[in-house]
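Missing here is one protein chain; the remaining ones are kept as they sit in the complex.
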Amino acid sequence: MIQVGVLGAQGKVGRAICAAVAAADDLDLVAEVDAGDRIETLVESGAEVVVDFTHPDVVMGNLEFLVSHGIHAVVGTTGFDEERLARAREWLTAQPGVGVLIAPNFAIGAVLTMRFAAQAARFYDSVEIVELHHPQKADAPSGTAYRTAAMIAQARAAVGRAPSPDATTTELAGARGADVAGVRVHSVRLAGLVAHEEVLFGTAGETLTIRHDSMDRTSFVPGVLLAVRGVADRVGLTVGIEPLLDL
Amino acid sequence: MIQVGVLGAQGKVGRAICAAVAAADDLDLVAEVDAGDRIETLVESGAEVVVDFTHPDVVMGNLEFLVSHGIHAVVGTTGFDEERLARAREWLTAQPGVGVLIAPNFAIGAVLTMRFAAQAARFYDSVEIVELHHPQKADAPSGTAYRTAAMIAQARAAVGRAPSPDATTTELAGARGADVAGVRVHSVRLAGLVAHEEVLFGTAGETLTIRHDSMDRTSFVPGVLLAVRGVADRVGLTVGIEPLLDL
Amino acid sequence: MIQVGVLGAQGKVGRAICAAVAAADDLDLVAEVDAGDRIETLVESGAEVVVDFTHPDVVMGNLEFLVSHGIHAVVGTTGFDEERLARAREWLTAQPGVGVLIAPNFAIGAVLTMRFAAQAARFYDSVEIVELHHPQKADAPSGTAYRTAAMIAQARAAVGRAPSPDATTTELAGARGADVAGVRVHSVRLAGLVAHEEVLFGTAGETLTIRHDSMDRTSFVPGVLLAVRGVADRVGLTVGIEPLLDL
Partner (left out) sequence: MIQVGVLGAQGKVGRAICAAVAAADDLDLVAEVDAGDRIETLVESGAEVVVDFTHPDVVMGNLEFLVSHGIHAVVGTTGFDEERLARAREWLTAQPGVGVLIAPNFAIGAVLTMRFAAQAARFYDSVEIVELHHPQKADAPSGTAYRTAAMIAQARAAVGRAPSPDATTTELAGARGADVAGVRVHSVRLAGLVAHEEVLFGTAGETLTIRHDSMDRTSFVPGVLLAVRGVADRVGLTVGIEPLLDL
């Protein structure tokens, strides 16, 4: 029986996770913490693993607290760039028995999208990403898009691919999207949407599109539970749930 | 028999237009001009209507030349903003018998996309545009996307719609696209593509998408011929081919 | 205050409608009937308008009961073909003060999709429909797809369009979809989906796609309430909510 706490417990994702943890036979929901609550509750409740779905503004403080108190963390909050990951690794160096899993997306479809994108990357001249989310999302691009772009960039660099061709000479600011590791990323925010990502590859005469649609926040739950069960066995920092799958 | 000249005659679109003009029973191809050629050839050849598919950098010079010489113009070159349209109107004031038709897109599907987008605009909370083109395109966003955004903005203003909701607080520069009249526009440039536009509308629980795919530059031809035949009867400035259709 | 009953009140759509009727200031929810309940409850409760979201197997019996008892009906159950509509018209002839509105889809986006499809139909050589739904759906194609196909067929006939070109000589049964008024319709059933329709138009070198995604059953609610409020003023049979909109 793993003792589990949830940070961001009153958010939409947080509530779904609390419900799923409470329903799982091998997990025990011991603390639900949200903005305004005392974070010390997590320690007092005996939580061994804490799930964090909060906000880019507060997640670093949460994570430092958890690691320093020897609590394993499963983090779904977005906004992790290289600098933030480096800080997390630093904290973990001082706590060698603690495991932290930070994933930009826990949906299996998102992970498959990234994996396939990385595999396809070396065959195409051009690649761009369009990610689409509900308009309440705070950050753009999404964490998933950042990671997808990074994986694509790495695969292209490995085979010495030139940058995607682009003859733009007249651009209205922002039209060509954000540059993430040399990959253009476009963030659409639209009422009615939930969480979607489309990776477009192109070469002469053909294109390949890989698209993931997450229509319901509960699609994150199986991946989060998988991480909660596996994080204690993976000390140090793990990025993404892919290492937990058998691909 | 209308005497027709073509500017940008050696470009891919220009060549398709020259072939179509030459093949039409009621049109006479009298001049083919490209970069490096003398533009005066158009006057000397007796061209009554000139089609211009050149480049944003040279089209204003071409247009001023045509209007000042009393030649009607059909312009498919992109990059026309309000300031450029205003200058064209000014030149036409001095030449009351001349007609100029500037269209960001001559494909019937593009015109229908704009029309439907304008009709749908008042029913939805959110709207964004994604336009996708081959990587040799010089301008971003495309002229079609500019015009689509303007038509949507006008329809939303007419019913007093609030701006599309957007809670972004952390943005990597460019991720949220370009702002055209309050509508976010994203420009994808990808090998293998030709010319595509997608307009996305959303409200609680549903989205509506209108997408036009132009897979072949010859899809522009019927609209261009329609304009060549009709421009002399429409003195002054006409924007878009929609007025020539029976919608 | 309109007295409203709901048939199929325990279904997912039915529950959403009951909640919305109960929440509306001008509507009074007086009866909730489902399979196993006595349908006479609707008469006894004084319902003036009854909303029916049940099943193709029982809806005709329900409708005959409602019309014969002088109760206006708003019907969202699918499976209405010309023969069923004819029977409904017959029953209404004997009850001249009663209004029945049967709509294959109450989402505004679905109505706009049909409208735009009808407008575009005359410009394209080819047209096909792909409709995609959750795998619990009982009928294929969807009622919306039937109606969209009928509207497209009518628009094409009006301008004398030939059938969509199709050189298929070797077909595995079913591959080319169902033939609805000369329009091929393909029904996808997939876990994770809700209700989606895509209309594809094509001519040489270009295609136009109109797609409606309904991600949440509550997207039906505004259209249903609109119909409940308007059905008593439209005696006889009305098909679709479009006549209630100001298009």
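All chains are identified by letter, namely A, B and C, in their written order; residue positions are counted from 1 within each chain.
In the analysis below, a residue touches a chain if its C-beta (ideal position, glycine included) is under 8 Å from a C-beta of that chain, and two chains touch if they have at least 3 such contacts.
Given the structure is predicted, the values throughout are model-derived calculations rather than measurements.
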item: Chain not shown: contacting residue from A:Ser68, A:Gln154, A:Thr169 or A:Thr209; value: A:Thr209
item: Candidates A:Val4, A:Ala31, A:Val51 or A:Ala107 - the one touching the absent chain; value: A:Ala107
item: Residues from chain C at the interface with the omitted partner, ascending; value: 56, 79, 124-128, 130, 132, 135-141, 164-180, 184-193, 200-207
item: Residue ranges of chain A at the interface with the undisplayed chain; value: 107-109, 112-113, 116, 119-120, 123, 201, 203-219, 247
item: Chain B, residues in touch with the chain not shown (by the definition above); value: 192-194, 213, 215, 219
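Everything that follows uses one rule, which is that only the chains that are shown with their structure count from here on.
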item: Copies chain A and chain C touch via same or different residues, half shared test; value: same
item: Inter-centroid spacing, chain C versus chain A (mean Cα positions, whole Å); value: 40
item: Euclidean distance of C-alpha centroids - chain B vs chain C, Å; value: 38
item: Multi-chain contact residues (two or more partners), chain B; value: 201, 203-207
